[in-house]
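Okay, so here's the structure we're looking at.
With one protein chain withheld, the remaining protein chains of the complex are depicted in position.
Labels for the chains are A and B, by order of writing; each one numbers its residues from 1.
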Amino acid sequence: MKKKRIKPGRVLCYAFLTAMTIFSAFPLIYAFFGSFKSSVEFLNGGANILPAQWDFSSYAKAWKEANFARYTLNSLFISGMTVVLTLIVGSMASYVLARTSFRAKPAIIGLLGLVMFIPNVVLIFPIFKMCQSLNLMGNIWSIIITQTASGLPFLVILMQSYMVSISREIDEAAEMDGCSFFRLFYNIMLPLSKPILATVALFAFKNAWNSYLLPLALSLSKPEIRPLTVGVIALKDMGEGISAWNIMIAGSVLAVFPMVIVYLFMNRFFIEGITSGSVKG
Amino acid sequence: MTHLKKGIAAALSLTMVLGLTACQSAQGNAAGTEGALKETQGQAAETENKDSARAVKAENVMEKHASGDDASGEKVELTFWARASSADNNQTITMDEFNASQDRIHVTVECYGDNYEEVLKLACNSGEVPDIFEISGLSDVKSYIDAGLAYPMDEYLTEELKAEFNPSAFTKYAYDGQVYAIPHMTRYIRVYYNRDLFEKAGLDPDNFPTTLEGMYDAAKAITEAGNGEFYGFGLPIKSGSTWERNIDDIAILSGLTGPYGFDYTTGKFDFSKQKPIIEYFAKMYEDGIMMPGSESIDIEVLRANFIANKVGMYFDGNWMVNGYNNEIEGGDVTNWDTALVPVFEGTERAKDYLMLESGHCISSSSEHPAEAFEAISYLLHNVYSAPARKDASKVAPSLSLIDKDNAEINASPEVQKLKGIKGLSMDTENLSSFTVTPHSALTLEGDSRDTVYPLLIIQGSSMDMDAELDKLSETYNSALENAVSEGLLEEKDLKPEGFDYYTR
């Protein structure tokens, strides 16, 4: 009897989820198959998702003319290092902000909150002037450091609000036992915060991987340090006079799909990293 | 939870591995310029390979490879920054040939594409300006001079050299009587039209309309014949250069204004003079004659559609004759042709607008200005035929600022056989430039023409066009006054004595 009542809702629920799933996957599927269309077919359009004739030349060109191996390595390095820096710098700072009170604390948290609302683009120009005076220009670390700095305010607030929600009982007990402030952080808070650290690592990695504006500006004078996104969009103006859009689509696929594949294989970890963290409570 | 631990451990070890590889790659970076050099040489060699079919070139190739091996020595190394986006461009090709033609100087060309201006400004900030840098029509020379970046080349301009060039070569990038750069190529606008679509619409493909009224009717006929399959006219509203290519060109041909609505007879901007032309395109848009999607496509997409027989006609630069014949897939199959840009009925036709391309500055911080000029000079003398050398079988028409070169290359049988060649000009006689194009030196305090015109075309009927155009003129004229008072422009250039659009 109960089952019967639930059914129409279920169907609706499935229909809705299926629609959302198609919506989510469609552009990627379209791009994937589009990249195998010849440039003429691609530009002629039509309703076909599948190519009439499989043409692999776009990939050959994109690989040959755009320095993809290099860009991929750059992207990996930038994203990986951003994660490491963010975790180290961010977790310490959020711990301090979560567990202590001092006069400047509200000001710092307030500032972090406000900084999140400064559009990235506003700071780009002064940031690369800064990189110049720090002699970082053209160095891949300039991208890593600025990427970390621009992501930190949000991620610190995220970690801080998580750490606040962790019960104080354990660390109070540990403090009684004479555990130092840093040890407390290292031995107790960090293990307890693993879920949020995983989330933060994920955000930091993803943001660094997909970031466009910042690395664009900082790799202007040194194409060798470009990450994938910048490299792909630079494809837009390949071949003077005509933009080879199909090469660009192929490039997009090359830039997007590694992340998609990694995600599909590790999605359990990706999503559980975010959700399981909250289950512990 | 254990899952998570493993995951984090995996992620950490991954990042560590990454860190290690990156350290290695950073060391690779430290080896630095050497690697970059090898890369460019690799590219150069690749380009050369294409050419090697040409027996004449074979020798040079050998020479280049031989000299390339013992490169480091006392050779003068020069860096050259170009706006082009791929290494496969005319300037790089020409410079590779220059490197091969002698063994004293080696020029490394670095291409920056769309970001070029930003890169250059950045470099100016940090004082890392290359020996030679391209300077486009859009940036004003004076800023570069003020920043102490551009080096005057007058001392290298011999009388002999001067005699070779069309005089306008020395005015475009001159300031205070000194030449800072010389345009390396020229271009002008033609109508590109599809002969097959003309026939399908019952029009005569051998007689492209000579009036704008006629062109409107033809475009209409093609759109009607197309019935949704193809359309009469293409206007890439998204591209900034569209207005210079379409509206300015007609305005110049009709003796109304110069580029960007600048009126040389009054020395002021007057966009209202371009109103009939804007209305013409707005009507075409409103009547559904234009290819749908004009609002959001740029010129490259339009070209692809043109080649796919979807667009009856559109305006484009002379270089696309080469582009379609040699570069774009299918460009040699489609039955297209070129024609002169029409004017309104009853309008006397003025000379075509000759646009001067970017020039090349020598950096004042360069240690080898003489060698840099040698490279630039080689470029100026040879770049116009570079597209021809990319592919030995097809020679492209070009228009150099050196008239005798034009005569030579354009008379060759290969050029005469090219598709679309009949509509082109073979010399600079019927083309003329303007010595100063003030719009490029302005700091506008308001919307630019390129922002306003699309709206006038798309929403023409619902806007007060006169008011918009007056506002535009006002914005430009007040910026013009500022530029004059700052010394960026000189009054005498703005209003040349006895100026006439028909005799300029």
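Criterion: a residue touches a chain if its C-beta (ideal position, glycine included) is under 8 Å from a C-beta of that chain, and two chains touch if they have at least 3 such contacts.
We adopt the following convention: contacts and distances are computed from a predicted model.
One chain of the complex is hidden; its UniProt record names it "Raffinose/stachyose/melibiose transport system permease protein", one of "NADH-quinone oxidoreductase subunit H", "MinD superfamily P-loop ATPase, contains an inserted ferredoxin domain", "3-isopropylmalate dehydratase small subunit" or "Raffinose/stachyose/melibiose transport system permease protein".
The chain not shown here is touched by just one of B:143, B:364 or B:477, and that residue is B:143.
Interface note for the absent chain: among A:34, A:138 or A:223, the touching residue is A:34.
Interface note for the absent chain: among A:152, A:166 or A:200, the touching residue is A:152. The residue from A:59, A:95 or A:141 that touches the chain not shown here is A:95. With the whole complex as reference, residues 117-118, 121, 124-125, 138-140, 143, 146-147, 228, 237-238, 291-297, 301, 305, 310, 440-447, 451-455, 458, 479 of subunit B touch the missing chain.
Against the chain not displayed here, subunit A makes contact via residues 10, 13-14, 16-17, 20-21, 23-25, 27-28, 30-31, 34, 42-49, 88-90, 92-93, 95-97, 100, 102, 108, 111-127, 129-130, 134, 145-146, 148-150, 152-154, 156-158, 161, 180-182, 185, 206, 209-210, 212-213, 229, 232-233, 236, 245, 248-249, 252, 255-256, 259-260, 263-264, 267-268, 270-271, 274-275, 277-279, 281.
Here is the rule we go by: only the chains that are shown with their structure count from here on.
Rounded to whole angstrom, the centroid-to-centroid distance between subunit A and subunit B, based on C-alpha atoms, equals 37 Å.
On the side of subunit B, the complex with subunit A involves touching residues 1, 3-5, 7-8, 11, 14-15, 18-19, 21-22, 25-26, 29, 36, 84-86, 88-90, 112-115, 118-119, 122-123, 125-126, 128, 298, 300-301, 303-305, 307-308, 310, 319-320, 323, 327-330. Those residues of subunit A lying in contact with subunit B across their complex are 38-40, 43-44, 65, 73, 76-77, 80-81, 83-84, 128-129, 132, 137, 140, 194-195, 197-198, 201, 216-217, 220-221, 224, 234, 236-243, 245, 266, 268-269, 272-273, 276.
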